[in-house]
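All protein chains of the complex are present and in place, except for one that has been dropped.
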Amino acid sequence: MSEYYGIDVDDVFNTMASRFRPEGAEGVDAVFGYDITEKGKWKLSVGQGRMALDITEDLSGCDVVVRVDEQTFAGIIAGKLDAMAALSANKMKVEGDFNLFAVTGKIFTKYVPPGQEVEPEQELVMLKRTISVNQRFATGPIMGTFLQGLKEKTILAIKCPGCGRLQSPPREICAPCRIRNDSWVEIGPAGEMRMLEYCYYASPDPLTGETRETPYGAIGVLLDGCKDNEVFWHLLNPQQLNDVRMGMVMGDKVVHGTRLRPVWSANRTGSINDIKYFEIDE
Amino acid sequence: MQKDDFSKSYVVEGKLALPYTYFAGRVGSRFLTTLRDHKTIMGVRCDTCSKVFVPPRQTCERCFSDIRDNWVTLENKGELINFTVVREADKHLPRKTPYILGLIRLDGADTPMVHIIEGIEPDKIAEGMRVRAVFAGESEGTILEIAHFEIVPPCGMRSRQISTNS
Amino acid sequence: MGYKKRNRHVGIVGIGETKFSSHREDVNQPEMIHEAVRGALDDAGLTMDDIDCVVHGNMELFEMVHQPDMWHTLGTGAYGKSAFRVTTGGTTGGTLVCGADNLVASGMYDVVLAVGFEKLQEGHTTGGITNMADPLWARRLQSGALTAQAAVKLIAEFGEARARRAAMTYRIIMDMHACKNPNAHRAFHLDWDQMEDLMATSPPLIGDLRLIHMCSQSDGACAIIFASEKKAREISGKPVWVRDHITVHREETLNLHNNYYPIETTHSFAAKQLYGRNGIDNPLEYFDVFEMYDPSAWWGVDWLRDFFLLEGDEHIKMVENRDIMIDGKMPINPSGGVIATNPIGATAIIRVAEAAKQIRGDAGDHQIPGNVEHGLASSFGGTMWTVLTMLEKETNW
Partner (left out) sequence: MKQRVAVCAVAQIKNEPDIWYQRFQGMVLECFESIVEQTGVTFDMEKGIRNVVTCSDDVFDARTISDNAVTDVVGAHFRGEEKVCQDGTNALGYAMASILSGHDDLVLVMGHCKESQTESRRMCTNLAFDPFYCRPLGLDYLSAAGFQARAYMEKSNITDEHLARMVRRSREKAALNPYARKNETVTEADVLQSPLICDPIRRLHQYPVTDWAVGMLLCTEARAHEFTDNPVYLTGYGNCMDSYFLGERDLSTSTVLQKAARRAYTMAGVDDPKRFFDIIELNDGYAHQLPMWAENAGVVEAGEAAKWIDAGGMDDRRVNPSGGMLNGNPIMLGGLARSLEVVLQLRGEAGERQIEGARKGLAHGNTGPAGQHHAVLVFEK
């Protein structure tokens, strides 16, 4: 039996049952695949606070599969290698639900090789909190006018009396001219897509504290009536992430992006959610 | 569009909410686990300034010497040298109002520490009273490993007279 | 350019950094800051009594500590001293240097200690950055500092293959530098034959921005001690002089979506202004080292053109020819840069600290060979902001 960092990988899996922490697995209902190169494959299913582990050749149907060589796996278990570092350096690969992979750390107690019951390290106290403070965000007249416009299914832009620049959502001032914007123009509703942020990584929404559904698409749309960099920032229909094309202006080279139109929410309250998202308009 | 036409202004209810994970560090962890497991309050001593600090810290703020290993066991009782009575409720408060916050110089420590005082009416409490730590049932992982301090009756008076609920 | 002589020169006399990592469960915030402060004092051979003023900087919502300079007095040593707190986002570290430099040059203070820090392990970095956006609009859309648009721009201009290869070349070079910097947070020991595999399989974050490209989230602090010219010469045998600095911010809206439409970026504007008023017409020749705030490999490559006022694909060639390596023609981030180490409140002051170490010649393993006279350090933050700082070995300007 080969060993790295004094860790026998088989023993790590054999002791999973005894190291299982139901409270750590609370709310977890998934099948984890482990593919330790030249060592073997294991399938771990966790649900309702219970687990089942079996050695297998076929890891299809797993929600997430970790592929890693024996040495790196042993190094991570021994705490000598940092999992995120190994992931970043592609020494460990994660296929499937990337966020689910982060949960495995909580499901088992730390593996200690037999006969090496190392004297327990000092317990380092930590305190987990979600800090939440309610806010009264004022719209002010400018943002208020714009958001009320969305309620009536109109997208307004504010115009600078100096350079004519349109801004939507609006700002009180035109930054380069340093003078107050003073007139409104209706733009869109449809337009040409300029930017797509195809988001795989799930980050929390500070307005709610919850984690966003992924993948999602944040987009920049050059709405009809706008020019240059007067681009409107919103979301794309998540089903159409792979069917859209970004427009661009690169010097004199111009590429036209996919035509998009807003999908209005039924119940509009004067907020960004009055537009559910933009969808293809071709 | 008139400059101060606020007819379209309104207020959106929202919040700021994010997850946080704080670490007490080695010195802090030793202090907190000792409170939890041994019901003992520890301070650290700076020999240069000949002062015992509680809560403990790695460095003496005045002379910058490293005092992380100079542990000193303190008494669980001490003297109340200042207090205030928190009367208006708010979400960040650990107790129902009114509750008393006191500055307590523990026997053996030089720097008074803030904590909650219970078991006495706000209008009866006075500086100079002797107080004693009452440890929490289950662990909080913070200074609330000590639930509160109760008044120690001056000798001769039975403690039941003073502490109404413990 | 209507730029006046300064009141008096200011020298860097002490530098202190913590070992950057994402596992500092062993210390609380002031204790971590104290490691950098102690390091800077020891490096300068000073004690806290010699410090007149402390300038503290970080971004409050990463750790959700209001007015943290109050609690952190335990570590900064600010008790009884003059004390300022500045914060401007990712550029906080750069603002710390500008502030400390002005405070000393003004004659109001002789010796100023500036310390920047972040303990990102205690908060949520992307959530914290997303919080910079307007609560009524962009906060619903932004995902921290993650964006694919830098990749989109390079690919649109130079083609997919060349752009991807340039970004990964840049990334691997930065990792090689980080491996020579014992303080760096992440050093993966990547080598050239991993290029294809990394480009294909590193987990995607947004579009072509993959995990391997993106800066780390680190815990750490960095402190620098600034002294008046007279004091600096008494204190240090090798003071590094702060010649000039410029801050260029811009309006709130992120202009990412149009960065392939020819527009002036704050990086190029700052570079033109700073070089113009200091009589530098060829920055590539003049500077011996550039510690650039590179939040991702894509941006790192793209911004070389802005900062060195280059044309066409000159910046791509710099990367392809590996001129940017420690022993190359124009060393970039010998420290490994922001991709390797990113405690945001400290990141920008680390750039100045690392450039100063190169000029002093005591950067150790990642020291640039030969004489390093002129250093450049940049800060990035907010909605595409810039702080650009020039350092000199002598006061002969």
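In order of appearance the chains are A, B and C, and numbering begins at 1 in each one.
Here, contacts are C-beta pairs under 8 Å (C-beta built on N, C-alpha and C of every residue); 3 or more make two chains touch, one makes a residue touch a chain.
Being a predicted model, the structure only gives us computed values, none of them experimental.
K.L.:
For the unseen chain, which displayed partners does it touch in the full complex?
P.N.:
Checking the complete complex, the chain left out touches A, B, C.
K.L.:
For the chain not shown, which residue from A:22, A:47 or A:176 touches it across the whole complex?
P.N.:
For the chain that is not drawn, the touching residue is A:176.
K.L.:
Against the chain that's been left off, what residues of subunit B make contact? List them.
P.N.:
6, 9-11, 14, 16, 20, 22, 24, 28, 32, 53, 55, 61, 82-88, 90-95, 99, 101, 103, 105, 111-116, 122, 140, 142-144
K.L.:
Identify the residues of subunit C touching the omitted chain, counting contacts across the whole complex.
P.N.:
1-2, 4-7, 28, 54, 59-62, 64-74, 78-89, 95, 98-99, 101-109, 128-129, 131-132, 134-135, 245-252, 264, 266, 269, 273, 381-383
K.L.:
Provide the residue numbers of subunit A that touch the chain removed from this figure.
P.N.:
125, 127, 129, 131, 133-143, 171-173, 175-176, 178, 180
One rule holds for everything that comes next: only the chains that are shown with their structure count from here on.
K.L.:
So using the touch definition from the top, which pair is joined by more C-beta contacts, A-B or B-C?
P.N.:
Between A-B and B-C, the larger count of C-beta pairs in contact belongs to A-B.
K.L.:
Rounded to a whole Å, what is the gap between the Cα centroids of subunit B and subunit C?
P.N.:
About 39 Å, centre to centre.
K.L.:
Any chance you could list the residues of subunit C touching two or more other chains?
P.N.:
In subunit C, the residues touching two or more other chains are 25-26, 64, 124, 127, 131, 135-136.
K.L.:
Counting only residues that touch at least 2 other chains, which ones in subunit B make the list?
P.N.:
In subunit B, 12, 14, 16, 18-26, 28 touch at least two other chains.
K.L.:
Subunit B touches which residues of subunit A in the complex?
P.N.:
122-141, 144-145, 148, 180, 182-184, 204, 206-209, 270-271
K.L.:
Would you tell me which residues of subunit B are touching subunit C in their complex?
P.N.:
Answer in residue numbers: 12, 14, 16, 18-28, 57-59, 61-62, 64.
K.L.:
Can you list the residues on subunit C that touch subunit A in the complex?
P.N.:
Counting only subunit C, the residues touching subunit A are 22-23, 25-26, 64, 124, 126-127, 130-131, 134-144, 146-149, 152, 156-157, 186, 188-190, 194, 197-198, 201-207, 211-212, 250-258, 260-263.
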